[in-house]
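Some chains omitted; the rest stay in position.
Chains here go by letter, A and B, matching the order in which they are written, and residues are numbered from 1 within each.
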């Protein structure tokens, strides 16, 4: 007997609900300091980029940060975890609804407003750290929903992303 | 031949999901500075009103701002865009879930908590600008979901709405 009749579904475009679950998992991974889980939510190659709305409005390709492979994302995690460059802090992401911007082929593009509150571990001091929007391209790979590309657009150009956890 | 058999559906009451999509589009229009799109999300006549929870609790009809036609909303947009009365800034709205308060006839009434973060363009300074709730009456018109009435209830009476983008 042959197995030629076994139906193996091809990859499908993620739904908006899939994207929301991924976004919630993404934020929880960062806020719970599970940074390897954070890396695992991207395809390889990928695009993870932080920019400002001023840069984006000017059509400038300038990024505050850009990673386009998982290896680069891992490097970033190691820098955060080992080099201990910054005063220990934790983050709290709160997201508004996602808007579907595009749905072509296997890619769903969504846009989501966010704010991030940062709390210093030693002092307990809280601050509004960042506000902006995510521009995400989401795909399905091996049954998992992943970011093919994530652009973090910050409202302010004052956010110091070098010394911070991922946004 | 006659077209008497063509089925033309009448207007229907928007669903909660319709209201959420409208709310997300509404916030994105303001945050992306597409203020004509903001106006287009209201019926004509309409009600757009900003008040405080203290005023509302006292049953006072006092509004900080009140527009009841699209022409008035457009006037407001022009004042913001042309008169250049205020220091340039951008906003970021983040909404919590909506609660259905009433669903009668063709009108869906929902209530939604929000916060608005404001970022000054020149300095990059961020601040928590407003917190409160939206009381919205949402209808369907010509296949689009629109606000028939939107009451912005601010928690604080200190928010300076005169010099600000819409809330």
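Methods note: a contact is a pair of C-beta atoms (placed from the backbone, for glycine too) under 8 Å apart; a residue touches a chain by one contact, two chains touch by 3 or more.
Keep in mind the model is a prediction, meaning the values are calculated, not measured.
Novice: Beyond the 2 chains sitting in the coordinates, how many copies does the whole assembly comprise in total?
Specialist: 3
The criterion applied here is as follows: only the chains that are shown with their structure count from here on.
Novice: Just the number, please: Cα centre separation of subunit A and subunit B in whole Å.
Specialist: For subunit A versus subunit B, the centre distance works out to 29 Å.
Novice: In their shared complex, at which residues does subunit B touch subunit A?
Specialist: 20-21, 23-25, 27-28, 31, 90, 92-95, 115, 117, 119, 121, 123-128
Novice: Taking the touch rule as given, give the residues of subunit A at its contact with subunit B in the complex, in rising order.
Specialist: 53-54, 94-99, 111, 113-115, 128, 130-133, 155-158
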